[in-house]
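This is the structure, below, for whatever I ask next.
With one protein chain removed, the remaining protein chains of the complex are shown where they sit.
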Amino acid sequence: MPKVVKIPLLLLGSLAALFVVTFTVYFLNLDMKLLSKIEPFFLKHYDKMPRKNYV
Amino acid sequence: MTIHNDRTRIGDQNLGVLFNEGKVRRRREWRGVKDTLYDYGRWLYIISILARFIVKPRNIKAMFRYRWMANYLAVPHMVDKFTMGLRDEPLRIVHTAMDFVVYDVAQTMENIFRGDRRTGNDEKFSARCVLTDENAMTAFMMGFPTLKAILREVPTMFVANLLNQYSTTHYLDVAQQAGIPGDVCPMPEAEAGISIEDDFAVLGACAVQVNTTCDGSLMGNGIIAKRLEREYGIPTFQLVAPMRHREADVQDYAAQDIKNAIAFIEEHTGAKWDWDAYFECAKRVNDITRNRLAWLEMNSTNYPQFVGAPFSLYNDTNYMGNCGRSPKFPPIDRKIMKYAQHGYEAKRMMAPEYRHRAIIWGVQPQYVIDMLNWMIHCWGIVPLTDMLSMVNTRQIAEVDTPENREQAYYDMAWLNENMIMRNRTHGGYKVLVDELWQFCEQMNADMVIMWEHMSCKALDGMHGQFEEQARERGIHLVWVCHDLCDPRVYTRQAIRDQLNTYMRTVMREEPLDPTIEFLPDEKAW
Partner (left out) sequence: MRDLKHLQYFEDLLQVANNELIAQAQSEGKICVAYPCENVPEPLLNLPGAFSVRLFAPNTGSTDIATYYMTNLLCETSRALLERAIEGGFNFADCVISPDGCTMMNRCVENMELLKTMGKDKEHFFWQYMEIPLKDDDNNLSLYKLQCKNHILDPLHEAYGLDISDAAIRQAVEEHNRVCRLIRAIGDFRKGEKPRITGYEFHVLTLATYVCPKYLIVDKLEETLEELKTREPDDKPWRARVVLVGSEADDSGLIKLIEEVGAFVCADRFCMGSLPGRNLIELNDSEDALTQVCRAYMHRCQCPRMMNMAKVYGRKQYVADVAKEYGADGIIYEQVKFCDPWAYERTLGSVMLRDDYGYPVLSVDRPYNIRSSVGQMRTRVQAFVESIEIKKLQRGQTE
């Protein structure tokens, strides 16, 4: 297949794949499901930090 | 009078299908091909904002330094909340407004961490920053184009609570452990808690605090200022917004204190007040006012377009946080206006029917829940406007003349006094009680959803008057109690149940969408 056809086809294919992946993440709310699992690690980290608590 | 939607909603009909008992939703909403793809596109845009933000090392450092940053994991979740059930122009209006709010907050945080001594530590930049309260009209910054107003409490406390209902509970505990009683408003209490725990970013040449919104804000400022001054060497100025703001005999006083604030900023930053910049901002402020009044007029008709928490939040951001300073807001206003006009002409509705037209009054917990959007879909109650959006309606001087330069101080003072929410909770019972009934008449409302923020003494103090006067006028007054950003006192469902109970027992109605009458979102962000 000539490059002039191959490259755009590859590009189109990649975009299509990207669309499918991102749309799946979007629709199934996978981004928020993942980040909600990460949150507790951050909270534990904050709890361990030394603080200068005073009024 | 019930207005029926002659179009059927495309996509998910029963919105309860989106919820389980988890922290986040089961999935996103199917809105038909066109609107789902639109929403997906906006989601990509939001993700790109977050990605651009998080790649900077100083912002990553901030993520690990400040507890409140963890709430920003939930940004797309917040946008989903406010767009629930929407299609066509209403969907586009909310996205236009809220996506821009996300962008604006990201910019604010960029600035904060750039100057913050603990993260970016850009000292030259920090020297051009002026810390301001989140509950302050930033009108006094309109003539300082080379300086940055840093509303550091906005991302720390206010926006964080839009994202996660539990964002402030830790700070409330810190404040109460330090001795502040639990009956005070949780908003300034949380701010005090953040200061006590040293979880505010530290930057700026100086700070300007204001006594708005209320006694709690006024008093919490002292705790915050003490730390700023004594530990971080950042001088503070307390700007006065008179309580009796409708009276003529306080305006000289208010204007003079604006002058004093400006002199303070000039002294500590070396910047000089720029009248050209000021009048440029003044023009934008007038534009904001005209747009807001146009939206309100539209909402007075049978086909309101720009409503609910996004209307309120966009107004807060534009009117108060921006106050004419950014040229990025007018195009957003125009875009929203275009969608709103289009939607109005097409008679777009957000629900299968509108059964009631409600004025939302009181201190509303739009930070915690998206109840106004829920109200539309569950009960067909369309929120025409809210107390926080009923702010300044007059045009300020926008042409540079010697007389207008003097008038400008009065205009800035007027804006300062008419800070959102505060312009109603203070200033006497006329602005809080009497004018509510006038708005009901003007906007043809048959219902008032009265947010009774239990710690808001200014509002609670008029409980009996609201009750009696609503009865005299035959207006359905639905009391909905909450404790603002402390969901441990009233959960989201407990808040919604107050409306549910009223609609079933008094109005004897069945919900439009029974699948969302009870939502398992106690654990949700």
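Order of writing sets the labels: A and B. Residues in every chain begin at 1.
Keep this in mind: a residue touches a chain if its C-beta (ideal position, glycine included) is under 8 Å from a C-beta of that chain, and two chains touch if they have at least 3 such contacts.
Worth saying up front: this structure is predicted, and the values here are computed from it rather than measured.
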Among B:E229, B:E267 or B:E353, residue touching the chain not depicted: B:E229
Of B:R52, B:H463 or B:K523, the residue in touch with the unshown chain: B:H463
Hidden-chain contact residue, picked from the options B:Q238, B:T269, B:Q305 or B:N423: B:Q238
Interface residues of chain A (partner: the chain not displayed): 54-55
Interface with the undisplayed chain - residues on chain B: 178-181, 183-185, 192, 209, 211, 214-216, 218-223, 225-226, 229, 236, 238, 240, 242-244, 247, 249-250, 252-253, 256-257, 260, 425-426, 428-429, 452, 454-455, 457-458, 460-465
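To be clear about the criterion, only the chains that are shown with their structure count from here on.
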Mean-CA-position distance for chain B and chain A (Å): 29
Parts of chain A lying in touch with chain B, wherever the complex brings them together: 22-23, 26-29, 31-33, 35-36, 38-39, 42-43, 45-46, 51-55
Interfacial residue positions of chain B with respect to chain A in the complex: 22-28, 30, 36, 40, 43-44, 47, 63-64, 67, 69-70, 73-74, 76-77, 80, 174, 178-179, 196-198, 223, 226, 525
